[in-house]
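See below for the structure under consideration.
Every protein chain except one is present and positioned as in the full complex.
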Amino acid sequence: MKKLLLLILCSIPLLSLAQNHTQPYLNLEEAKRIVDAAEERALQDNWNVVIAILDGGGHLIYLRKMDGTQIGSVEVAQAKAKSAVFFKRPTKVFEDLVNAGNTRILSLPNAVAVEGGIPIFKDGVCIGAIGVSGVTSAQDAIIAEAGLKAL
Amino acid sequence: MKKLLLLILCSIPLLSLAQNHTQPYLNLEEAKRIVDAAEERALQDNWNVVIAILDGGGHLIYLRKMDGTQIGSVEVAQAKAKSAVFFKRPTKVFEDLVNAGNTRILSLPNAVAVEGGIPIFKDGVCIGAIGVSGVTSAQDAIIAEAGLKAL
Amino acid sequence: MKKLLLLILCSIPLLSLAQNHTQPYLNLEEAKRIVDAAEERALQDNWNVVIAILDGGGHLIYLRKMDGTQIGSVEVAQAKAKSAVFFKRPTKVFEDLVNAGNTRILSLPNAVAVEGGIPIFKDGVCIGAIGVSGVTSAQDAIIAEAGLKAL
Partner (left out) sequence: MKKLLLLILCSIPLLSLAQNHTQPYLNLEEAKRIVDAAEERALQDNWNVVIAILDGGGHLIYLRKMDGTQIGSVEVAQAKAKSAVFFKRPTKVFEDLVNAGNTRILSLPNAVAVEGGIPIFKDGVCIGAIGVSGVTSAQDAIIAEAGLKAL
């Protein structure tokens, strides 16, 4: 029992260190799950898209391009995801702003104002993002949301 | 019978046109198979790598980053694959040239002189490439070759 | 006494040369002071921002990213400051123009049309700029102005 107590005391600083100075991150298994669910949703309507998953630093960890998708979407999907993780908000927010006349947003580096990029949060930390491109931006967003539901 | 003959005669030019003027391409299903086999080989030795598959136009169609891989490998894996498809030869060829003193290769746009990028051919056409990065370049190449065996 | 006179006479051309042909510049100590004051203002409201100071040539001399600030702000803060020093005017000027319908501003290289970038003048010379990003653009500008008051 004394050993147990010692264990508790020892684990407290480790635990608080973890709380204060570590943060969650997205792993490959989760990324796969998100992309699988997103692709499944796309297939339902025979939509061809590129699905990209970035980590919290904006680096690509998973990308899938469905056959027949326009090649421009490879970069667009990544740019949407990058915008989402760089600004911690869905690209829809920028799209709505621009649609409402706030075109000044277009001068911000890495800001994409087209729906289809959504950040992924865990414990209040932005751990990554999904970006989808290939069909209409509203449809891209439907696919992205379906992907995130699998997380 | 006459209609049939007419049909045959009409279809001949179309058919020959098709034969002369199409080219094979790499699809998502094949890309997945390659990446699965490459990842399986990497896991055998607990190697962490990024595996990227590009199509014949040099556009990314599949990418997977194994947990813990250095983030620099995301770009390097794609650069190796791009070099392989842009120059229709493994990056090993450039590496050997540079090792033999031909440093001038380093001034070529998109040429990567580090093993791990291999082009994919079908019927004499370069339909894409695989690029691997994360461990030593010789190990990256072993993983890339294991992936291509699955095709 | 004669020597003193000679010394004065000799130093006159040098002095006038100095007056005609030098320009003030921003040094590290001033940059630090600006950033300290800006950060202090941000902390008052628990705002997380990136604060960047550029010199008169548009080169970064100081940058601080407060914990939790969206990573997109690292580039945005520098872009705002760059716009301010490149065009010798606050980014608010471009924002107002774009808001008034002059979207053509968005096609200018290095022009950012979002508040938060302010040039720094001394003796009529633009010696640098501050750029702030992380909260709303109006709040970013409040922080930037607070920083400049310390100069």
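Order as written gives the chain letters A, B and C; numbering starts at 1 within each chain.
One rule holds for everything that comes next: a contact is a pair of C-beta atoms (placed from the backbone, for glycine too) under 8 Å apart; a residue touches a chain by one contact, two chains touch by 3 or more.
Keep in mind the model is a prediction, meaning the values are calculated, not measured.
Colleague: Mind giving the shown chains that are in contact with the missing chain?
Modeller: By the stated touch criterion, the chain not on view contacts A, B, C.
Colleague: Considering the complete complex, identify which of C:63, C:106, C:125 or C:150 is in touch with the unshown chain.
Modeller: Missing-chain contact among the listed residues: C:63.
Colleague: Considering the entire assembly, which residues of chain C contact the chain that has been omitted?
Modeller: Chain C touches the chain not shown through residues 27-28, 55, 57, 59-67, 71, 74.
Colleague: Tell me which stretches of chain A touch the chain missing from the display.
Modeller: These residues of chain A touch the chain that is not shown: 1, 4-5, 7-8, 11, 14-15, 18-19, 21-25, 27, 55-59.
Colleague: Mind pulling the chain B residues that touch the left-out chain?
Modeller: 70-72, 75-76, 79, 94-95, 98-99, 103, 105-106, 111-114
Criterion: only the chains that are shown with their structure count from here on.
Colleague: Should the pattern of chain-chain touching be classed as line, ring, star, complete or other?
Modeller: line
Colleague: Would you kindly state whether over half or under half of the residue numbers at the chain A/chain B interface are used by both copies, giving same or different?
Modeller: Here the answer is same, because the shared fraction of interface numbers exceeds one half.
Colleague: Report, in whole Å, the distance between the mean C-alpha point of chain B and the mean C-alpha point of chain C.
Modeller: 47
Colleague: How many angstrom between the C-alpha centroids of chain C and chain A?
Modeller: Here chain A and chain C have centroids separated by 34 Å.
Colleague: Two or more other chains in contact with one residue: find those residues in chain B.
Modeller: none
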